[in-house]
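Reading through the structure tokens given below for one structure.
The complex appears here minus one protein chain, its other protein chains still in place.
Chain naming follows the written order as A and B, and within any one chain the residues start at number 1.
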Amino acid sequence: MSQSYNRGTVEDFGRWREFTAGMWAWIFHKFTGWVLVGYLFTHIAVLSTAINVDPAAAQSSADIYTNTIAGLESLLVVRFLEVGLLAVAVFHILNGIRLLMVDLGVGLESQDKSFYASLVLTGAIVVASVPTFLGGKLV
Amino acid sequence: MAEHYSSFERGGRRWLFQRLTAVFLIGVLAFHFVLLHFVNHAADITFLGTQARMSQVGYFATMWLFLVTATFHGVNGVYNALVNQGLTGSQKNAVKYLLVVAGLLLVVQGTRVALAMTNLV
Partner (left out) sequence: MSTQIEQQETETEEQEAEPEVESPGDRRRAAKRQRLQEEEAQRVAEEETLDDEETVHLKVFRYDPEVEGKQEPRFDDFTVPYHKGMTVLDALIYARDRYDSSLTFRHSCRQAVCGSDALFVNGRQRLGCKTQLSDLEDPVRIEPLPHQEVVKDLVVDMEHFYDQMEAVEPFFDPDELPEDDLEEQRQTRENRETVKMSTRCIWCGACMSSCNIAAGDNEYLGPAAINKAYRFAMDEREGEQRKQERLRIIEQEHGVWRCQTQFSCTEVCPKDIPLTEHIQALKRESVKNNLKFW
């Protein structure tokens, strides 16, 4: 056998219709993980404004830290991004619990159901939180 | 294959720490979200409010641990994801050191921020 044919990655994302629950859970967990670690770095960057706060200005809430956060929160886009962040975090937490159960060898035969449950629960929590996130003063 | 088995310490310990930090993060991330979006609205955050919270030793310690564990969990997760994509050799090493440096920088900067938020400095 001098030759053989390599088809490369046959099971690439083009076959997404054939993916099963466990595969979707993995894809979502990885995606939300990337978002969260990206947010962690951004979050610390934004909060770094706390280093340059002028104590006098802080007394009247006119310091750079308070202003930066208030400025961001006044943007509707940021509010929607926060809802997205909540969705991402809640799913990562719930599916994370599912994965810890899998690691402990608990309920592996219903791993697909627990994935659907974490999806549904994420949806419910996010929908219920929308008023809290979009409400409040949008200056 | 059979010639170069690496020791347990690399894969296994990181695997275990990824899970242990996960357990901690589940609680703290949920707490963090509830406290800063539901109890206190994100839009109403002021420096004085932040300072009042961060000056409590227990809260400060929790947040700092949150920073460290989240950084480890995130950076280690990114590394695992890249290794699973088939990253090998010198590329893998380069990514490893890049991620370690990025993680350390984040922890250092995060610690500076956390200290600036207290009334200690």
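Quick note on the criterion: a residue touches a chain if its C-beta (ideal position, glycine included) is under 8 Å from a C-beta of that chain, and two chains touch if they have at least 3 such contacts.
Nothing here was measured: the structure is a model prediction, and the numbers come from that model.
Asker: Indicate each shown chain that the hidden chain touches within the full complex.
Answerer: Per the contact definition above, the missing chain touches A, B.
Asker: Would you indicate which residue among B:Trp15, B:Phe33 or B:Trp64 is in contact with the undisplayed chain?
Answerer: Looking across B:Trp15, B:Phe33 or B:Trp64, the contact with the absent chain belongs to B:Trp15.
Asker: From the list B:Ile26, B:Val68 or B:Val83, pick the residue that touches the absent chain.
Answerer: B:Val83
Asker: Looking at A:Ala21, A:Val35 or A:Ile125, which residue reaches the missing chain?
Answerer: Answering carefully, the residue with contact to the hidden chain is A:Ala21.
Asker: Counting contacts across the full complex, list the positions on chain B that touch the omitted chain.
Answerer: Touch with the absent chain occurs at residues 1-2, 5-8, 10-16, 83-86.
Asker: Over the whole complex, note the residues of chain A touching the chain we left out.
Answerer: 1-7, 9-11, 15, 17-18, 20-23, 25-26, 99, 102-105, 108-109, 111-112
One rule holds for everything that comes next: only the chains that are shown with their structure count from here on.
Asker: Can you tell me which positions in chain A touch chain B when the two form their complex?
Answerer: 30, 33-34, 36-37, 40-41, 44, 47-48, 50-51, 53, 58-59, 61, 63, 65-66, 69-70, 73-74, 82, 86, 89, 93, 96-97, 99-100, 103, 129, 132-133, 136-138
Asker: Can you list the residues on chain B that touch chain A in the complex?
Answerer: Residue positions touching the partner: 19, 22-23, 25-26, 29-30, 33, 37-38, 41-48, 50-51, 67, 70-71, 74-75, 77-78, 81, 102, 106, 109-110, 112-113, 116-117.
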